[in-house]
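Some chains have been omitted; the remaining ones sit where they do in the full complex.
The first chain written gets the first letter, and so on, giving A, B and C; residue counts start at 1 in each chain.
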Amino acid sequence: MFCSLLITNEAVKVNGYTCKDSTQITPEDFYFKGLANIAATNTSTGSVVTGANVEKLPGLNTLGLSMSRIDYAPNGLNPPHVHPRASEIIFVLEGQLYVGFVTTAGKLIAKNLNKGDVFTFPKGLIHFQKNIANSPASVLAAFDSQLPGTQSLVASLFGALPDDILAKSFQLKHKQVKKIKLRYAPKK
Amino acid sequence: MFCSLLITNEAVKVNGYTCKDSTQITPEDFYFKGLANIAATNTSTGSVVTGANVEKLPGLNTLGLSMSRIDYAPNGLNPPHVHPRASEIIFVLEGQLYVGFVTTAGKLIAKNLNKGDVFTFPKGLIHFQKNIANSPASVLAAFDSQLPGTQSLVASLFGALPDDILAKSFQLKHKQVKKIKLRYAPKK
Amino acid sequence: MFCSLLITNEAVKVNGYTCKDSTQITPEDFYFKGLANIAATNTSTGSVVTGANVEKLPGLNTLGLSMSRIDYAPNGLNPPHVHPRASEIIFVLEGQLYVGFVTTAGKLIAKNLNKGDVFTFPKGLIHFQKNIANSPASVLAAFDSQLPGTQSLVASLFGALPDDILAKSFQLKHKQVKKIKLRYAPKK
C-alpha cells in the first residue's frame, strides 16, 4: 500500500507510522530543512550523522527511501557500521574522503573520493567513511528504506556484549576488553 | 538475490545487468564521478538531468537505489514527469526552487525550497521543479530503484500520441495540436 | 501478511484497511456486483471507469489485485493517464478500440483491438484507449494492486499546475494556457 493513495475518514497507522488521508496532506509533510547546515563535529569520532527519515519527514511513510547528511571534522571518521535493511549511495558535498565496504568474502572495496563523487555501499555490509584532509568534509547519503537503522559496530560490540564474548571474539584478555570498554564508554 | 553475495565462476546476468563474482569486483564498479560538475543548461527547458543509475554505476545492480543530479539555468524548469517505479527525494545543492507533485485526487502539493532543503515525490506521481531565481540552481535526487526511468509528460504526449487523441484529450482543435507539436518538436 | 490467515479477537487495520478475523469473513466481503452494467457514458470524454478495488470489495485487502470496467460512448476516449503503482491488462468486452502506451524512450506501442482481444500496459507508463467505432464499447481491466490509483494527465496538469509551469512546459503563451484551462475546467 501507498499512503498517498489512501482515502480514509481518519488518519491510520501503516508500518507503525501515520498515513493521512490524501485530502489532508500538506507540503510540510513532504519537506525537511534539517540537512541544510553543517552539524557540530566535535564528537569523539569527529563525525555526525543527521537523518531525514520517516521520523522527521512523515511523508516518507510507504515511499521506500530516505536521506542523511554526514559531516566530518578534519580527519574525522564515520566508524564501521551496518544498516540492517538498506543499501546506501553517497555524494560528496565537500572535502576528500577515504570510503569503503567489506564483502562477505572479507575483501575490502575502498576508494578515495573527491567533491562530487558518488559511491555505493551494498545492503547490510560493513562500511565506513574517513575524512582524509585537514579541512571539514560533508556527504549526502540516500537509502532504499524509510528508516534504514544503523548499528555502529564498535559501540554495539563494546557497549552491549558481555566481557567473555568480546574477549573470545577478539582473542583479547579480559583486562584488555575492560580497558577498551572504558576507553569506548568511559562515563557509563 | 544480491549481486555482492554471488559466488560464481563467471559473470552472470541478473535483472538484465551483469553480476560479477564477489572476488572480481573492484572499487570502480561502485563509483561514479559524473555528477561532480554542473551540466550545460542551455536546453529548451533550461534544465539537465544527469543520472547515476545502474547503466553508469554497475555496482548498483540489485541494490535498489540510484541518484541523479539536476542542473537548472536561471528560471529553468524540469517539466512535469513521472518515474514509473520509483519515489524520489531531493536535496537542494544550490539556488531556490519551486517544486511540487499532484496527488491522484488532483491536489497540488508544492513548496518553495532553498539551499539545503529536502523534499520528496511519491512513486508514480506527476512532479516538477522550477528555478525561481535569476541564478543557476542544482539539486541532488535519489530514487528507490536502480533504474527509475522517466516519462516527461509533454514530450511523451505531443511527441508520441496521434493528433486526434491529443485533440480530444486537451479539447483543442487539430490545428492547435499540430501547432503545439510543431513548437514542441519542430525538427521532427 | 495476508488478511485471510489472520486469527485475531478483533478487526485490525492492515494497509489502512480492515482485516476481519478469518472466522468473521463472509462471501459478501469477496463479492462486488457493481461492474455488471454499462455506465452512462455521456461525460466530457465519453468514457467512464468503474472500479472494483479494495474500497468497494474489502476482501481484496492484502490480495494484490483489483479490477475496473471501462465503458465508452461511440468515439469516446479514456484519455492518457498513469497508474502510480500498477500494471494493467485489459479484455475487450464489446466494440473496437485503439489502445496504446508510450515507453520511457518516447515510443508509442499501439494497436486496434476487437471484441475478446487482450492487451497490457506496463506499470507507471502513459496509456489510453479510444473507441474507434460508432457504437458503444466496454473493457474489463485488471491491476496488480488492490488500489492502483489513477492520474489523468490533462486533468492533473491543467487542473492543478500553475500557469507559468504549464506555459513553459507546453511552450504556450499564458493566454493560451488560460484558454485550455477554461476549456478543460470551465466551471471551476
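The rule we apply is simple: contacts are C-beta pairs under 8 Å (C-beta built on N, C-alpha and C of every residue); 3 or more make two chains touch, one makes a residue touch a chain.
In this text the structure is predicted, and so the values were computed from the model without any measurement.
Oligomeric state of the entire complex in this file, given as copies of the one sequence with 3 shown: 6.
Going forward, only the chains that are shown with their structure count from here on.
Among the chains in view, B has its Cα centre nearest the centre of the complete protein Cα set.
Distance from the chain A centre to the chain B centre is 25 Å, each centre being the mean of its Cα atoms. If you average the Cα atoms of chain A and of chain C, the two centres end up 39 Å apart.
Shared interface positions of chain B, defined as residues touching 2 or more other chains, are 100, 104, 107, 122-123, 125. Against chain C, the residues of chain A that register as touching in their complex are 1-8, 12-14, 19.
Taken together, the chain C residues at the contact with chain B in this complex read 44-45, 77, 79-80, 82-85, 100, 102, 104, 106-108, 122-126, 128, 130, 149-151, 153-162, 164-165, 168-172, 180, 183-184.
Within the complex, the chain B residues that touch chain A are 2-5, 7, 22-23, 25-28, 30-37, 52, 57, 59-60, 63-67, 87-89, 91, 93, 100-101, 103-105, 107, 109-111, 113-123, 125, 140, 142-144.
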